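Before we start, here is the structure in question, set down as structure tokens.
Complex shown without one protein chain; remaining protein chains in place.
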Amino acid sequence: MKINRKLFPYVLTLPALLVCVGILIPFFTAVYYSLQRYNLKMPHMKGFIWFDNYVNIFTDPSFWNTIKVSLTYTFFTIIIELLLGLGIALLLAKRNWLNNTLGVLLVLPLMIAPALASLIWRLLINPNFGVVNYLLSFIGLDGFTWASHPNTVLFTLIMVDVWVFTPFIMILLLAGLRSLPRQPFEAAELDGVPEYYKFFRITLPMLFPFILTASLFRLLESIQQFDIIYALSQGGPGESSMVFQVSAYLQTFQYTNIGKAAAMMVVLWAICYFLCHVFVQQWHKLKIKTKGELLQ
Amino acid sequence: MSYLTLENLSKSFKDDKVISNLNAKIDKGEFFVVFGPSGSGKTVLLRLLSGIMLLDNGEIEMNSQVINEFQPEERDISMAFQNFALYPHMKAYDNIASPLRANNKNIPDDEIDQKVKEVASLLKIEHVLTQFPKELSNGQKQRTSLARSLISKPSVVLLDDPLRNVDAKIRFEMRLELPRVLKEFNTTVIYVTQDFREAMALGDKIAVLYDGKFNDIDTPKNIYLNPSSLTTAKLFGDPTINNFTASVKKEGNLLFVDADGEKFKLKRKTNIQDCRCIVGIRPEDIILSNEPSDESIEVEFRTKTPLNLRIVFLVKLKSGLELLCSMTEEESRLINENNKLYISFLDERSYFFDVETKRNLE
Partner (left out) sequence: MTINIWSILKFFAYVAIIMFFLFPIAWVFNMSFMTNDEILRKVPALFYEPTLKNYVALWEGELAIEGFATMYIFFKQNLINSAILSVGSVSVTLLLGVPAAYAFARYKFKGGEDIAFTLLSFRFAPALLIILPLNLYFSKIGLYDSYFALIWVYQLITLPLLLWIVRGYFEDISPDIEYAYRLDGHSWFQSFWRISIPLAKPGIAAASLLCFIYAWNNFVFALILGSSQIQPVTVGALAFITASAIPYGLIACGIVVSVLPTLILALFIQKYLVQGLSLGAIKG
């Protein structure tokens, strides 16, 4: 059998492409659902209602609450993870026995399923026997409410997210730091440039592509975070930790309101698409700037 | 009837016409050297012949069969790559045996073994057969790659500048050894190089590739003595041929040359008409001496430098025209550049090219 050479690459990609199509169909279906009155409990009321679901969610204060909670969660996780990740990367940048070992060990939280990470922390902060509570009592913090109180639940969730994903930022920035060319630093040392100046004028700008890549990945994951929150608080208490995907999940399985859930997901998708677009543009600019030396 | 016929081959990449209307006829068993400057499309040509790349236009006919659409594995053509392209995860032995193990050959293992050892001993690499490519020296890699391309006795062997990536000593050895080895296999060889000495030392025929086509196809001697154009003449020679524009007047066997005020005579049997043209004289065809002779011209010394076991002098004529002349080291020792210097020209060793087209006028 002879396959035309021009067609051959398509033949190789076809299987993967079919999976593609299998995914694209549900995507369009979801968009279609979002334009319908569609509640599993009331199948006979199914019908096309254009943008009513969207009007509905945007006039619903609890959806605004969801947006607020999601953005708060995203903002704090990224800021904390970036600063902490950068700090640790700088601390471990020098190659020695301790740093190399820590570099390996610190990746472990990242390799744990986020849902399981939540469970680990649930065991550690359990009000009856949690070892963290015990340790905190030494510094006078007794009876911290963790996930059981609306005021502290977001803090708890962000902490778990930070625990899981700081290593992600750390490992990328560490790779970045260790791949930076030596010459600018040597030149700066010869000139007797102070440390802080070296950091802000040489290290940080050269590390920027790595920071941007890491942030992009984290941003898109954080705003969609489901596992950690579902496994720890399920959006509660009340709606104090209700983020996009948890809200859509409950909308589907508790209230069986498929139309509304789909509309929420389409809004989330639009946000992700927008963010991704902005970032990729920045990324391209940077790539041109660095002539693809740092990012291939 | 030639064995391999290339007819109007063309290949472009986007707007870049690398090969355009290239023609050649190659006989069975011929050692056919493709010589051209770097970037002239030599490697592309080999890729077209081997089927790695497909032609835009034209026809490749081998043994009276058009093979344009044949897959690389169906062509019975083998190739030794310039970068060797050895399989890094296989030992030298398995690299060499690879063509024999290809499908539908069904050669028994002991026969493969015997053949691998034969070709390895011919190329003097028996002692490295159990090593991986990364453990081999460049010279050994190159021999392994040659062995691989020869072992299945293909109808045509393509050698892509095989001596380019080895050091000078090995290059010299191989230049002597290659014809002997290739003769054993009695195969048609297409050999690509950008070293004109290599081309002249090895080729039964040389095809000179530039501007996307073969501009000369002839024996080494004929191309050297009668290049089709100034470009070809410039390619064959190091240092390159001296050339200058001059008016030429013919009187019997003598040519009176007037190069912007510099007048001299050349002894040359030729059929060219009186005209203004480009005169070419190879540096090795100019005799430099401290003693004046009948037709000699006085020159001024500028500089000298060794090049490829020869010494090259740059001298200046009264009119300001500068010429290169080269000679062996012994000859150069007889010359004292602080004394007066004279040049004269060898008989019958000058060329005349059209000013516009640069074509050879003869």
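Letters are used for the chains, namely A and B, taken in the order the chains are written, and counting of residues starts over at 1 for each.
Methods note: contacts are C-beta pairs under 8 Å (C-beta built on N, C-alpha and C of every residue); 3 or more make two chains touch, one makes a residue touch a chain.
It should be emphasised that the depicted structure is a prediction, and the values quoted were computed from it without experimental measurement.
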Which is it among A:77, A:156 or A:213 that touches the chain not included here? A:213
Thinking of the whole complex, not just what is shown, which of A:113, A:187 or A:204 touches the missing chain? A:113
In the full complex, which of B:19, B:79 or B:159 touches the chain missing from this view? B:79
Which residue of A:49, A:71, A:93 or A:124 touches the chain not shown here: A:124
Of the listed residues A:8, A:51, A:64 or A:255, which contacts the missing chain in the full complex? A:8
Had the left-out chain been drawn, it would touch subunit A at residues 6, 8-10, 12-13, 15-17, 19-20, 22-23, 25-27, 29-30, 33, 87-88, 91, 98, 102, 104-116, 119-124, 126, 128-129, 131, 134, 163, 166-168, 171-172, 175-176, 210, 213-214, 217, 220-221, 224, 226-227, 230-231, 244-245, 248-249, 252, 258, 261-262, 265-266, 268-269, 272, 276, 295-296
In the full complex, which residues of subunit B touch the absent chain? 47, 50-52, 71-73, 75, 77-79, 81, 83, 85-89, 98-99, 102-103, 105, 148-149, 152
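Basically, only the chains that are shown with their structure count from here on.
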Distance between chain centroids, defined by C-alpha means - subunit A, subunit B (Å): 61
